[in-house]
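The complex appears here minus one protein chain, its other protein chains still in place.
When the chains are written out, they are named A, B and C in that same order, and each has its own residue count from 1.
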Amino acid sequence: MTRQLIGTAPSRRAVLKGAGAGLLAAGFVAPVWAQAAPIKLGFQLHRTGIGAAYGRWYERTAQAALKVVNETGGIAGRPVEIIFEDDGTDPKRGAEVVEKLVSQHNCDLIFGPLFSHVVIGSAPRAGELKVPYLVCSEGFHVAGGMLNRWSMQPGITDVRAQVSSMAPWVLANLGKKVTMVFPDYAFGHDHRDFFTAAVEAGGGQVIAKIAVPPTETSFTRYLPQIPSDTEVLYHVMVGPAVLTFVKELGEFYGTGARPQIFGFIDSLEAVDIAAPGLEFLEGSHFWEGHCRAKQADASDHETVYRAAVGVDDNGASVSDAKDVSTYAHMFSVWETLFIIKAGMEAAGYQSVADRQKFVEAVEAMTDMPESLAHVQGNKVFNGKTHQVFGHQFISKVEGGKLMKVHTTRIEDGMYDDAVDYTSQSF
Amino acid sequence: MSFGPFLLLAVLEGTVMAAVLALTSVGLSLVFGVMRVVNVAHGEFYMLGAILAWFVTYYLPFPPALAWVAALIIAPLVVAAIAALADTFVLKRLNYAPEATIVATIGLLYMVQQAALTIYGPDARPVAAPFEWRIQLPWFGYSGYKLFVVGAAGVILAAVWLFMTRSTAGLVMRATQIDRDTAQCFGINVDRVYAGTFALGAALAAAAAVLIVPIQQAHYLMGHDPLLLSFIVVIIGGLGSIRGTLVAALVIGLSDGIISMFFSPTLAKIIATLLVALVLVFRPQGLFGARA
Amino acid sequence: MTESVKVWSLHLGVLALVFAAQYVLPPYHATNLARIMVLAVFAMGYNIAFGYTGLLSLGHALFFAAGFYGMGLPIGLLDWAPVPALILGLIAGGVLAGLVGVLALRTAGVSFMIVTLMFAQAGYLTLLYLNTWTGGDEGFVVDRAARVIAGNDLSLDGTRFVAAFGLFAAAMVGCLWLVRSPFGRVMVAMRENEERSRMLGYDPFRIKLIALVLSGIYAGAAGAAYGLLFGYVGASFATIQYSILPMLYVLLGGAGTVLGPFLGAVLMFYLVDITSGYTDAYLFVVGAALVGLVLFAPRGILGNLRERFAPWLP
Partner (left out) sequence: MAAVIEAQGLTRHFGGLRAVDGVDFRLEQGEIHGLIGPNGAGKTTFVSLLSGRTTAQSGRILLNGEDITHLPAYTRVRRGIAYTFQITSVYPRLTVFDNIALAAQSRGAADLAPRVRAVLHRVGLDQDERTLAGALSYGHQRLLELGMGLALEPLVLILDEPTQGLAAGEIAGFSALIRSLVPKMTILLIEHNMDVVMELADRITVLAAGQVLAVGTSDEIRRNRAVQDAYLGVDHAVG
């Protein structure tokens, strides 16, 4: 567990502005809110285990957002504290971490997990403890209705929305005959099912579906299964072997003829797109949840966000240009923290007794305009399904950089509600 | 793609896999053969090799080819030293009791993995290949480096073979394998033979990792898969039989690529795992090994 | 005081203390204790095979997971009531242990470890392969409405504790009775010297198979209870980690002691829980614990205690 009480140091400046030099002379430098009890947020962090590469950046983003929140008055005037607990990217430990954050650290709520099995394993306990559980997972488990009234995903769109909104553009611009390569587990199956449905709805055809076992570390032998009449190769991979996959794809096609390539950036998350062996990606397209390379039309908020998290214009750490972030996903942590702030303030949140009010306040949210709180873009929250909807980006690799070529409309990713959590009891 | 090129690619991939697998498995087999120790931490030595290769190539101010060669020398040496320490301070004190050593090497596995996570971090990091060369066939492209891996693995294996059959140290190792007590009577320092064998086994795994790391990436969880695969190879080949291990590595490497052409790959893995278990049950001497 | 009275009063006393703990402990630790009790049942099962009969298996995650899915699938897919589902989970653990045992018990020692490991790995991959029903790696939530037995809502902390305790107490009493029975003595004889036991008229294969099935039933019961009490079923419970976990508990607490698995589970749980507060390297601690145990205390805590002070400890 790492305690981060950013209440004192960074806020000092803000306090001093108003307090004046007299107080400073009197040695009265403690921030005003030192008197108010902090709001404690529990963060379920993949610090070890298979999710650790993401976890590192999720933690960093959470710290950055926390600093901004505290510098701008905390939540309803109270300082905010985040308590990080490692879940080892394991569902059993995940549920125990929920327990620990709530019962031992008395956190007001919990947020932050990414991996679906951890979310699904932990959500029942959060529901039993009646504690808000805000996930940053992009899984379809929340909107799919598997979880409970206390579980929400307000900071990032789900796979179903992402995938469905890609199909029309892919069919219109890249080709009609699609071959999919995806990991042979739940996340990959969501891609397979929802993208296939969307492609067929759009008049295209998925001619081959190549599922790769999650334990695989070498992929070349799957590649000949790609039919030669493929017009678009759709790829999505996760885990430590992603770079291998993309490199081998490049070797496989070499300088020969190849289909259009459309990938989910998950295949290259935390990987430098200019790494040797990836030259062949030039001209191919990617889904991005948030554009890694700073775009010409980037908002001022985006600039502030990059600076706060410590990410340069290429999406790498400012301290190490080779340390590429999980840029397309980690904004969800940032946005979720600001939604927590907005929700708590709207609910008049005082103590853990107001947790239900907080959930109701978030459920009541609808439009989320682009702002420092929503750096990725404006969004619409569906209170019934506890799921947010937003824009998706399609980028093209140009000169070793991901340049945005298309932004989907929010409606492109919408689908009929599968669940109405507001009808469930607390 | 038509069947011919498809098969060609499967064979190429299978050969690369077989080469790397042979290196890791021979290490495991050697340790089992001489010491009767099942080293569950073997995969972690492989992982350490890859991670050390990353450190070496990252911090040495050499051109990629030279840095990689440096890694190929340094990483196995460092890993061998770590293994020798583990042998001296843990396995030897357990008198190599089979079950206790398995539990202890499981413990080592966790410790090494966690140390790698703490020091190296959770990211998968690439190591530049010593050279970039792509072969373009009419149907597909292929990495020239992968073919080089096959050659390099062959050279290392040949060196091990010569070492075991021609050198005094190799003779001493084989003598200890055949009869530990008699070897001791002839004045062989069995402790040192064991430490050396354990180190050599680990070094082979590390060397395999240095070969593979320009193709795959160094990651702290990468030891799991080679461990299972080399277990499979060593069992099919006959526990402790080096010749059987080599044959099995070739068979497993080649068949893996070809089987996955016909079955769902996950199903293929299930079947393969069950088959290995059944081999161990019904043919404990392995499919290719001499009778125990 | 006869030995029998001593033994039973110690174990029943421990049970009474554990039961009373729910009224004293803060909620966090009370829920932890509920988890630990279920995990301890799993470890007790492992102990029957490893500690008493000498079968060092690396595949118990398979039987544990059989409990999860034997319970969870009928509830999720067929709307079964929780009690029959629990029983099916328990049976699933026993049946799988029997199937694995019939094959694996033809081997011994290192081969037995590897064969059980391979079967468990195949089981894990099968759960991934059958993702249409199992939910694959993600697993699934056990519907809260299905977690009510005769009006007792298992998702409530008090009820859950009592349910976990009920299983734990039954498992411990059963284990104590078993190891003090003539059959328990034969299990130990297999561990100590299989050839001698054969020449006393015992069929080693049969004895070991029975012990393994009992062990699988314990593991299955624990898995089914864990899934039902905490509302989640997932393939991660079938991974190799969950074969090593009970081994660790048993080694720490004392292999071949009735209370050892529980003691080991308590200590290990809090070792991880507390060290993870200071360092993310708690896996290192787990690894070091394993190495340290086999090096310096191969009999575990209660094993050492028994050797020095209490030879009567079962």
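Throughout what follows, a residue touches a chain if its C-beta (ideal position, glycine included) is under 8 Å from a C-beta of that chain, and two chains touch if they have at least 3 such contacts.
Here the structure is a predicted model, which means the values were calculated and not measured.
K.L.:
Name every displayed chain that the left-out chain is in contact with.
P.N.:
So, taking every chain into account, the missing one touches C.
K.L.:
Of the residues C:Thr107, C:Thr134 or C:Ser197, which one touches the chain left out of the display?
P.N.:
The missing chain is touched by C:Ser197.
K.L.:
Even though one chain is hidden, which residues of chain C still touch it in the full complex?
P.N.:
182, 185-186, 188-189, 192-193, 195-204, 311
Note that in this section only the chains that are shown with their structure count from here on.
K.L.:
Between the chains shown, work out who touches whom and classify the graph as line, ring, star, complete or other.
P.N.:
Shape = complete; every chain linked to every other.
K.L.:
Based on the averaged CA atom positions, which chain is farthest from chain B?
P.N.:
The most remote chain is A.
K.L.:
Suppose each chain is reduced to the average of its Cα coordinates; what separation in Å results between chain B and chain C?
P.N.:
Once rounded, the distance between the two centres reads 34 Å.
K.L.:
Would you mind pulling out the distance in Å between where the CA atoms of chain A average out and where those of chain C do?
P.N.:
Distance between chain centres, rounded to whole Å: 37 Å.
K.L.:
Can you list the chain B residues in contact with two or more other chains?
P.N.:
Residue numbers touching two or more other chains: 114, 117, 264, 266, 269.
K.L.:
Indicate the residues of chain C shared as contacts by at least two other chains.
P.N.:
If we look for residues of chain C contacting two or more partner chains, we find 125, 128, 280, 282-283.
K.L.:
Under the stated contact criterion, what part of chain B meets chain A in this complex?
P.N.:
The contact residues of chain B facing chain A are 1, 5-6, 9-10, 13-14, 17, 114, 117, 121-124, 126, 128-129, 132, 134, 136, 138-143, 215-217, 219, 221-222, 224-225, 257, 260-261, 264-266, 269.
K.L.:
For a test of understanding, state which residues of chain A touch chain B in their complex under the given definition.
P.N.:
Checking each residue of chain A against chain B gives 48, 50, 52-53, 55-56, 184, 211-213, 215-218, 220-226, 228, 240-244, 247-248, 250-256, 270-271, 275-277, 323.
K.L.:
Sort out for me which residues of chain A touch chain C in the complex.
P.N.:
It is residues 1, 47-48, 85-86, 88, 90-92, 95-96, 99-100, 103-104, 116-117, 120-121, 123-125, 127-128, 139, 141, 146-148, 184-187, 189, 213-214 of chain A that touch chain C.
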